[in-house]
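One protein chain omitted, others in place.
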């Protein structure tokens, strides 16, 4: 079974998740620039989630490009990942509305952590699927995924001390991932 | 006529159905964990429907992968299935909001039953379409689909006695289907 | 330029239009069957539009399957068709909420008429695009499209006399189109 339809379905889900988040940005009745100020945290929250979903889409793209085959287990590992990503609009809205206070920031981290674990499980499922030897060679030791999980585990309890500290750690993970996964690109070119 | 565009359109519709369900999870104004408690039944309802739609997508994927040709009748059998699936967000929201009481649980079962029948009709339409002999061989006697329909027919009246009993039966159907359709995968590999 | 991406984009837009219409079916707070009764006209309106959009998708599928090439004019003819279809959720909601009274039924007919004309323009644009001779042969005199336009032109003023009469005419058009476009299917098989 080839990867075509898994990619198409995932593209669809991620595209919709990204786009419905913007529905939380409700236009104010006030037609001046002052009317937009209360929307700033909602916008910041949206921007953050957009970047995270962009990273997932980009990595998912690289990952499935290198994979040759998917079996039933991979389909469900992928649906599992999409489930956690589908919760992003909810936690984004909650965090934006409540100006990045403790619980919303912690729950946001929880969804990021669950997504990271789900991505890790998807990688394992793809590696276990026969015919994906190229992928195994391309991925190598996969440090970034493991470090991200560790950072989230540290950041979530930190949200109860200083929520902005947790948020800073989320951003630092995003920055690490924005550096594109050149490992796979390089291997395929060779 | 090949199956490509039917798959793409179905992927799109199912992806959107899954994602707009999450819009019912409205972020509470309360920024504490207590604020999330009233959302638990809505979340449970969402999780249930996500799993059901995941099963339909996964089976639809296997089914159309094995099919070689679609005719006009298959297009409409597919649109008929998507119609019932499009009602899932509505019954999911009604069931979640009303904490799994009688009528919402019964109607939810009705939509599941109609979807199962529509899926069965789609399988028949594909089998009747010329050039799908591989599919016929791959599907075999197709017990699971028939049993699911019987379980739904039993569960819906049960909702009027004990709604959680009906709900338990829905879950048991989901568990059966979570075991991937190895029949088709095996046949294609051979 | 091949038809692949025009199909993918149109599939996406039609899939979303179909699915967001269901958002108008707001779950009632009343958890009994009586709570659903006020939703019946909204549901009827949804069903009607689902069938119409299904017909457009299905015909669009057949049409672009037979076409080999699209030029810039075809892209815009297609975007023009999608524009009118994108207004379907609006008129559907207006008609459902107001129990099929005069103006909503007339405007609904106006959107159907505009969509039919836009579809006709798309067919012309595709025929004018070089390399689509198969399509020209397959389409033949194209009676149904012309008759539909005439019926809509008659039905819209009728809405101001008896709105149900106009509605009946819309349904009769839908029934005609539900008979699949065997002309194209036949030609391609030959």
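In order of appearance the chains are A, B and C, and numbering begins at 1 in each one.
Basically, a contact is a pair of C-beta atoms (placed from the backbone, for glycine too) under 8 Å apart; a residue touches a chain by one contact, two chains touch by 3 or more.
The shown structure was predicted, so the numbers you read here are calculated from the model rather than taken from an experiment.
Touching the missing chain, out of C:68, C:86, C:114 or C:176, is residue C:86. For the options A:61, A:99, A:124 or A:144, the residue in contact with the chain missing from this view is A:61. Taking the complete complex into account, residues 7-8, 11-12, 14-16, 18-20, 22-23, 25, 27-29, 31-33, 35-36, 50, 54, 57-58, 61-62, 65, 178, 180-182, 185, 188 of subunit A touch the chain not shown.
Although one chain is not displayed, its contacts with subunit C can still be listed: residues 1, 5-6, 8-9, 12-13, 16-17, 20, 23, 71-73, 75-76, 79, 82-83, 86-87, 89-91, 93-94, 97-98, 101-104, 107.
The definition used in the following text is that only the chains that are shown with their structure count from here on.
For the copy pair subunit A and subunit B, the superposing rotation over Cα atoms measures out at 90 degrees to the nearest 5.
In this assembly, the C-alpha centroid of subunit A lies 37 Å from the C-alpha centroid of subunit C. If you average the Cα atoms of subunit B and of subunit C, the two centres end up 26 Å apart.
Contact with two or more other chains is made by residues 8, 12, 16, 20, 23 of subunit B.
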